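Note that one protein chain is taken out, while the other chains of the complex remain in position.
Letters A, B and C name the chains as they come in the text, with residue numbers starting at 1 for each one.
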Amino acid sequence: MALSRFEYVKQFEQEDKLLPNAWIVVRIDGKGFHRFCEVHKFAKPNDLDALQLMNMAGMSVMQEFNEIAIGYGQSDEYSFVFRREANVYQRRRDKLVSYVASLFTSAYMFHWHRIFERRSLTIRYPPSFDARTVLYPTDENLRDYLSWRQADVHVNNLYNTTFWNLVASGLSNSDAERELQGTLASDKNEILFSKFGINYNNEPIMYRKGTILLRKPVRVAEGVKRLIVPIFEDLIGDQFWERHPEILDKKVTTTKGAGADAVLELSALDAQPIVSYQLEVLQRKKAGMAQASK
Amino acid sequence: MALSRFEYVKQFEQEDKLLPNAWIVVRIDGKGFHRFCEVHKFAKPNDLDALQLMNMAGMSVMQEFNEIAIGYGQSDEYSFVFRREANVYQRRRDKLVSYVASLFTSAYMFHWHRIFERRSLTIRYPPSFDARTVLYPTDENLRDYLSWRQADVHVNNLYNTTFWNLVASGLSNSDAERELQGTLASDKNEILFSKFGINYNNEPIMYRKGTILLRKPVRVAEGVKRLIVPIFEDLIGDQFWERHPEILDKKVTTTKGAGADAVLELSALDAQPIVSYQLEVLQRKKAGMAQASK
Amino acid sequence: MALSRFEYVKQFEQEDKLLPNAWIVVRIDGKGFHRFCEVHKFAKPNDLDALQLMNMAGMSVMQEFNEIAIGYGQSDEYSFVFRREANVYQRRRDKLVSYVASLFTSAYMFHWHRIFERRSLTIRYPPSFDARTVLYPTDENLRDYLSWRQADVHVNNLYNTTFWNLVASGLSNSDAERELQGTLASDKNEILFSKFGINYNNEPIMYRKGTILLRKPVRVAEGVKRLIVPIFEDLIGDQFWERHPEILDKKVTTTKGAGADAVLELSALDAQPIVSYQLEVLQRKKAGMAQASK
Partner (left out) sequence: MALSRFEYVKQFEQEDKLLPNAWIVVRIDGKGFHRFCEVHKFAKPNDLDALQLMNMAGMSVMQEFNEIAIGYGQSDEYSFVFRREANVYQRRRDKLVSYVASLFTSAYMFHWHRIFERRSLTIRYPPSFDARTVLYPTDENLRDYLSWRQADVHVNNLYNTTFWNLVASGLSNSDAERELQGTLASDKNEILFSKFGINYNNEPIMYRKGTILLRKPVRVAEGVKRLIVPIFEDLIGDQFWERHPEILDKKVTTTKGAGADAVLELSALDAQPIVSYQLEVLQRKKAGMAQASK
């Protein structure tokens, strides 16, 4: 049974290689997550565990591709920024976008139990994500992309925080919606403060700013290790980019030994599931090696 | 915090719409499945459960998209053929290929326990798949694509069956490889028969031909229901296409009431996990409705 | 001066190969031809010479590519249909679309003098054309494309014929426009007939239907030769496709010796500039060979 007669069909595969030396952004979006959140009774407007699970999945993607310079997650979406010089899959569009989507999905399900076991929450049906690829030719365009996503979480979270407080206070969903129609940010801040005593700026920063994932040297028991750490900062201003020059600088190698100056302290991080997970894996590896060397 | 200043970055998303009225094939491929099979101790050359799990995932994808005319799985790959007129995601390439990959992955993990609980096999790390999209302008090209994949499983499975029998008989992997170097199909058939008393044509057809998934009317307890059924047939010859004219015929609607003439009998099918799963879901729905109507 | 340091920039060229086995249509459109017609005082609504010049350019393109199955021109546009199996430029999009546009432009200028010398019309500034590529997966889609262009010339030419007759009768342009606003085809036919005694169906068929270019065997002095001939027919109905089966049939080779049955008689054709030009070239070649053999 000769393959050869049929093999010509391979020619129909069209290589769609992404432009070299441009930043590649792959953004994952939850499919039908409104319903998924309902079915799984995620808290509103933010479910900390659900967001941490997104972070776990984001971390898994970053572990797979060391060519990712920065990850950024908010709500049911996650963006991964591949360095200009990334050559993953020879920059083939189909393969890259589908693999990132698959890996994110897989990690989301894999880590579900770890995150939700306290709440005895089992997964009711397979969640899914779609993804898209966008190219940015300049560093400025890339920064503006990330700023756009962070401005988006701000606008949405301020709205949602106000909305769900109004609902919690007794308004119907449609009454709350009407109340907020046409309001400015300042109006919503005022409603939160006057009606509910909430200073929006004191809301958890992860909810207000989303989660930035970076590879950073961290001081752990065994010395300094390069870990993927969650960062909660404003990335619209210049300070963020000055503090983390390795994101844009192609001369800063991602695999170099972690310099002492930039080493993060574990204490600030170990409450984060993605950090404790990585530490656990390090421990298991160490134990495995100890075992092996006996 | 105005979105507007940054929103221009949306323009960088390039719509890549797939040519209208062409067949769309999305093919999923396991990433690093050689290792995944090792780690999870899948049987060689074929692990029936692992293949059934692929079929479960294939079924889930077909349930999501009624615009899929036929699914075809073999080894760690699955092809989904979207009808010429399919308008899913407005035929946007990125979204389609990533969503199919994500959904397949998600279903693979979701159904893992159902398939592997007998063997107490837990998933050790997140599996993943990549995907690609290929367009075929004519029915003949599409048939040749599917023939190519089915010829591929034949060639590989004959080789693998012979190889692993040689290894089981005591040869090292490299000796078995050497033994098979340069052999024709007829040689391998002869080795199987003379050394191991195996008539290759009696090997399970699923291993030799892969699994075809079609939507078919099936007679179940409650009457005739449209189910996704696994079909094990040669699809290279014309007979397959004559027996299943609905695949290529755009006039045959996929949602019509199942005609009596073509109704399949359950008895032949219910040993198949994807069929028993669908029946279970039907039962649950019926029970749910009975409950609700009390 | 090593090229090598800079040669990496070649990688940025992205191959954009057109889907195999799909019909390729390249359509040329005049750039700013409204002004070009004004400046060169082309007759309205149709300038026979200007249309014949378009046909000369269309013929030149077809002479260059024997993979063109049919050419179709109307107004300031020309469509060229490349056979499904065409492999010109390895189906590279950029090169194909730019070369066809360049060649058409070049031939348009080259033949200008031949067509317009009677009118002592010289070219005032360089005319130009843009082009686009469209793929059609099925024969039906291709026929519908050509029907669309032929229906377009009908609609426009009926309008323009009525409009310019109204203007010739003394109406201002804007009065004529107002008169025609909201009229149906039947209304325009009626205006033409009642006001100007014109039966639209007797207008020159080239104006009403555009020009179809096909390769056909033609009986000339020297015997039967394959020429590119202008055909003025309705191509929307089935008869056209039955009369010219070689357009869609891939088994009909384009280079075969011209069969006696289908041979066209020269008498019907030699008033057409593209035919008399081809005959002239044949004569020159014959004379050249006679000269050479002396």
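Annotations for the structure displayed:
The definition used in the following text is that a residue touches a chain if its C-beta (ideal position, glycine included) is under 8 Å from a C-beta of that chain, and two chains touch if they have at least 3 such contacts.
Here the structure is a predicted model, which is why all the values come from computation and not from measurement.
Every shown chain that the unseen chain touches in the whole complex is listed here: A, B, C. Note on the undisplayed chain: of the listed residues A:L135, A:A151 or A:L248, the one touching it is A:L135.
Which of C:Q90, C:S106, C:N173 or C:Q283 touches the hidden chain is settled by the complete complex: it is C:S106. Residue-wise, the contact with the chain that is not shown comes from C:D152, picked out of C:E67, C:D152, C:E179 or C:E246. Take subunit B: the residues that touch the chain left off the picture are 11-12, 14-15, 17, 19-21. Along subunit C, the points of touch with the absent chain fall at residues 1-3, 5-10, 12-14, 16, 31, 60, 89, 93-95, 97-107, 109-110, 123, 125-136, 141, 144-145, 147-148, 151-152, 154-155, 185, 236. What subunit A contributes to its contact with the hidden chain is residues 19-22, 84, 135-138, 141.
By our rule, only the chains that are shown with their structure count from here on.
Distance from the centre of subunit A peaks at C, each centre being the average of the chain's Cα atoms. Once CA atoms are averaged chain by chain and compared with the all-protein CA average, the nearest chain turns out to be B. Between the CA-based centres of subunit A and subunit B the separation comes to 31 Å, rounded to the whole angstrom.
Distance between subunit B and subunit C, defined via averaged C-alpha coordinates, is recorded as 48 Å. Multi-chain contact residues, meaning those touching two or more other chains, occur in subunit A at positions 12, 14.
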